[in-house]
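Omission of a single protein chain aside, the complex is shown with its protein chains in their original locations.
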Amino acid sequence: MFCLVLLVLALLLLAGGCKREDRSFHVSVTEAGPPTGVRLSDLHPGLAAPPPHTVNGFEENALAVSEGKRLFSAFNCVGCHANGGGGMGPPLIDRQWLYGNAPEQIFATITEGRPNGMPAFGDKLTTQQIWQLAAYVRSMSGMISTNTAPGRSDHMKSNPPENSIDPARPASPPIPSSAERP
Amino acid sequence: MTPSPSSAPRPVINVARLPASALDHRSPIWWGNLLLLFIETTMFALMVAAYFYVRQNYNLWPPPQVNSPFALLRPVPTLSLPLISLAVLTLSAAPMIWADRAALHRREGAVKIAMTLAVIFGGVLIAIRFREFRYLNCRWDDHAYSGIIWTITGMHLLHLIVGTAENLLLTAWLYLHGMDEKHARDVRVGAVYWYWIVGIWWILFGVIFYGPRLWPQGQL
Amino acid sequence: MNSTANEPLTDLTLVAPAHLAKRETELDQKLEKVWQRPNGIVGWLCNTNHKDIGIRYVVTAFVFFGLAGLLAFAMRLQLAVPDNTLLGPDRYNQFFTVHGTTMMFLFAVPVMEGMALYFVPLMVGTRNVAFPRMNLFGYYAFLAGGLMLYGSFALNIGADAGWFAYPPLSGPDFAPGKRVDFWSQMITMTEISALVAAVEIICTVFKQRVPGMSLNRIPLYVWAMVVTAFMIIFAMPAVMMASGLLAMDRLTNVTTHFFNPAEGGDVLLYQHLFWFFGHPEVYIIFIPATGFVSNLIPVFARRPVFGYTPLVLSLIATGFIAFGLWVHHMFATPVPELGKSFFTGASIMIAIPNGVQMFCWIATLWGGKPQFKTPLIWVLGFIFIFMIGGLTGVMLASVPIDRQVHDTFFVVAHFHYVLIGGAVFPLFGAIYYWFPKWTGRFLSESLGRWHFALFFVGFNLTFFPMHILGMHGMTRRVYTYSAETGWGTLNLLASSGAVVMGVAMLLFLANVWKSRRTGETAGSNPWNASTLEWATPSPPPSYNFAQLRTVGSRDPLWIDSPETTALVDGLSTEKREVLTTTLLDAHPDHKYELAEDSIWPFLLALVVGLSFTGLIFHPIAFPLGMGFAYLVFILWFWRGNEPKRASLPHVSEGAAS
Partner (left out) sequence: MEAVLLQLTSHITQSGYGSDLAAAARGASMLDPGAEQAAEVAKLWWFFFSICTAVFVGVIVATVLSVWRGRGHQSAAMPPPAVEKEPRRDQGLVFGVSSAVTLTILLLFVLLVRDFFTDRVLGTPSAPDALTIRLTGHQWWWDVEYEDLLPHNVFNTANEIHLPAGRHVQLQLQSSDVIHSFWVPSLSGKKDLVPGHPTAMWLKADRPGVYYGQCAEFCGYQHANMKLIVFVDTPENFAAWQAAQRNPAPEPTTDRQRHGREVFLSRTCVMCHSIPGTTAGSRVGPTLGGLASRRTLGAGALANTTEHLRRWIVDPQSLKPGVRMPQNELPSEDIDALVDYLQTLK
């Protein structure tokens, strides 16, 4: 009896994953502030290790990631990136991107825009929304926990749902190599 | 119970000579198994109901496979292997009937052979069934139709596994310890379970494999 | 049923009383050894005695009742005044979801099953339920389900999509995180437990009644439980399937499309499945309560029940019709109008068997000499409150009226009148009635009356205003409302009623606590009642009856004369053996050995519970869980079939003649 309680509780604690189920809607501005020191390259001259990438707290929060998913289609990101498979814009399910796949790099890409078609959304989105979008974008190639990533959406089936992507082997979409180059 | 204060003698029924087990519907285990089958039958009935309910949402039945190169072909489940599997499943009832009758007459040797055969049949059926999923011609997460037929087939596979695992356990016991009354009863109850597995698949098979052929369009 | 073939196998002899007394003492000693409860913590985990398991069900269910009551109290505090900010929407949604889920799955059904698992074997005069180990497994499955719900709730993973969890709101697209997954797996666990208990009850009643207790002599409470158990068997698979399909839609790497309208799925399919369970569920909770009432009223009216046959037929009719009216929960959805008319008819029709029961009870009271003891007072409270709930139910059967009050506080009021009035009031009556059997002591009558008075007043104060609120536009499941709606006064009234109910429950707890040790002692049959559970000491010994008896009427302790009623002897005193009788006429048929106490049920429940928890995170938990469960089952089977027992010649005690 007692050990059942203990076991179940231990498992639940593990399951809780602290931040995943948090539903604090009100986010303080500093918490969701813009990143600093964004680098586009991981190449780093000299012996010192490059400073670590920013951690996006929203990646651990299921509500924030699903909100990112909602915004991704509401703001018509799908217009160019489709459901991650790419189209006019590059695919997002393969995590190999010119401008980096770290949270702050994605933030910068959304904010500043990128050559050859990615608009700068800096003025049009709040930092909270950008962080949510960045968290979702990373979930598309399995870079966040499958327990936090959104499940299948209530739409036509397209790519595998974000929570079903093998983090070790993200998809490599069959797209013309020209789309890979700027 | 306090005996009556009166001094008159009281009738007492002595049941000591009653048999210590029953091999048929007189046994509580037999009833327990039957009720389990009620539960399972209800579940399959609801699944079939869900199948027909979902069907109302489609104009083409089964829905075309948009991601396959043969998008315009109706991906009805292929019959070849599933028909073989149905035949094998039906045949598998034979050793169970044999075991059932032999257990009733307490012929231990025959029961052992029949049960061994039944386990082998079960193993073959499970192996076939795992391949059979391919003949459904869809993936479970394609759409609601594929989800339902995968679930029905999978749940039936689950019963095949459970039935075979149970038979395996029982057969092992028979070889190690021989058959007493209690295990003769278990053999007979197990047989009822297996008949049900065979019988229900005839219905489910008809729904999954012939349903789309008899009424190709969505409207019933 | 060829009982005649067995006739030569039983001997009828006349035994002198002095011999009987000696034999009884001898049996007491021997049976005590065979049936004794195992000791220690491990023993506690292994104990398969139906009375202990029944009590555990009841106590655990009441713990959950208390927790869910506290949640309800918090919700009433939040709604007491307009624009309150005590609970935010997230917390409030979790509270009402966990409240509803607990009350339906962790309190109402298990408490009724617990009562039945305690009393059904006693009332049919046998020593234990048909499958004692499965029974123990059922309890642990229930406990694991409850721990899953409250463990997740404590960690802020509490389900928040309502106790009905309609997709798409509960689906993968709109319910992020693992909250709904915990809910759906916990449903499966508790339903497994309900199904196990149902199978136990049916098999015990069908095969283990004492000789002479033919179908038309079964006590009405037992009949009610048989009908309930059959309803569980046909209803529970539907909710397991609904929650299972929902879990599959959500589960990583499975992600099916059952409830995705864009891929041919249908959210109304979920509602159909859910209510195909959900409506019978109401009767699964209510019918056992009618069993309490049918059992209590004759005892306190001091006469046999009026209309045994119509009462039994009403139970069976209710059981059938209950499966034909689930759509009245969906009148506001786009389902075909013609179908709705059919379900209106069925919903109105179910009032007939319930009316028959009500009239038979009143007739029994009318034809008897009612004794105003606490149990009867609770039953009278039940009649008052359930009549209101039942009549608002008739209103809800009408499509136009239902479309007005559906999903409003009118419905909240209606089903609390039906479920608290229809089930909890008789349950309290039954507890006051049977407490002496459990403990050998009475609950305090005066505290009991205070408990009733406060609970009755508090209940009506809480829930009656909700009818009016609903008709004035207050919808269900709102975490707040604005002052301008004018709902403030009635809500404050309702919340103050909740305080009164809380005080009443504290009185009840105090009463149980006090009476357990110091209550007035009760003999084996303190109410001078008629059914077999009163034919054995209070509390009953582990083997229930030293010598089984036969019955010759519906009220054996009132009508059968002790001199001519036969006793039964000859069951083994070396192993746990019970007498099996024929289904219809209850002729002695064969002896049936029950399993010993065992740790395997606990371990199986543990494995199953862990697999279901794992299934929230990855489908791999399913084959793994099955594998481990098979391992445990092999051990269960092997250890339960020790050859030494099976190969022994059956030792039977000779007759005492």
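Just so it is clear, A, B and C label the chains in written order, and each chain counts residues from 1 on its own.
We take it that contacts are C-beta pairs under 8 Å (C-beta built on N, C-alpha and C of every residue); 3 or more make two chains touch, one makes a residue touch a chain.
This one's a predicted model, so the numbers in the text were calculated from it and none came from an experiment.
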| request: Please work out which displayed chains the absent chain touches and list them by label. | output: A, C
| field | Residue among C:214, C:398 or C:496 that touches the chain left out of view | value | C:398
| field | Given C:95, C:487 or C:600, the one touching the chain that is not displayed | value | C:487
| field | Sole contact to the chain not displayed, among C:41, C:362 or C:506 | value | C:362
| field | Selected from A:21, A:59, A:94 or A:154 as touching the chain missing from the view | value | A:154
| field | Touching residues on chain A - with respect to the absent chain | value | 23, 25-27, 29, 70, 74-75, 123-129, 154
| remark: Listed in rising order, the chain C residues that touch the chain left out are 83, 85, 88-90, 93, 161-162, 166, 168-169, 173-174, 261-262, 265-268, 299, 301-304, 306-307, 310, 332-334, 337, 341, 344-345, 348-349, 351-352, 355-356, 358-360, 362-363, 365-372, 380, 383-384, 387-388, 391-392, 394-395, 397-408, 468, 471-473, 475-487, 489-490, 526-528, 530, 555, 558-559
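Assume only the chains that are shown with their structure count from here on.
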| field | Between the pairs A-B and B-C, the one where more C-beta pairs touch | value | B-C
| If you average the Cα atoms of chain A and of chain C to get two centres, how far apart are those centres in Å? | 48
| query | Roughly how many whole angstrom separate the Cα centroids of chain B and chain C? | reply | 30
| note | Contacts with two or more other chains occur in chain C at residues 254-255, 257, 260-261, 263
| Of all residues in chain A, the ones touching two or more other chains | 152, 157
| query | Okay, in this complex, where on chain C does chain B touch? | reply | 6, 9-17, 20-21, 24, 130-131, 134, 195, 198-199, 202-204, 206-208, 211, 233-234, 236-238, 240-241, 245, 248, 254-258, 260-261, 263-266, 269, 272-273, 276, 524, 535-536, 545-547, 549-550, 562-571, 577, 579-580, 582, 588-593, 626, 630, 633-634, 637-638, 641, 643, 646-647, 650, 652-657
| note | In their shared complex, chain A is touched by residues of chain B numbered 141-143
| remark: As the complex stands, chain C meets chain A at residues 41, 44-45, 90, 140, 143-144, 147-148, 151-152, 154-157, 168, 171-174, 176-179, 249-255, 257, 260-263, 602, 605-606, 609-610, 613, 616-617
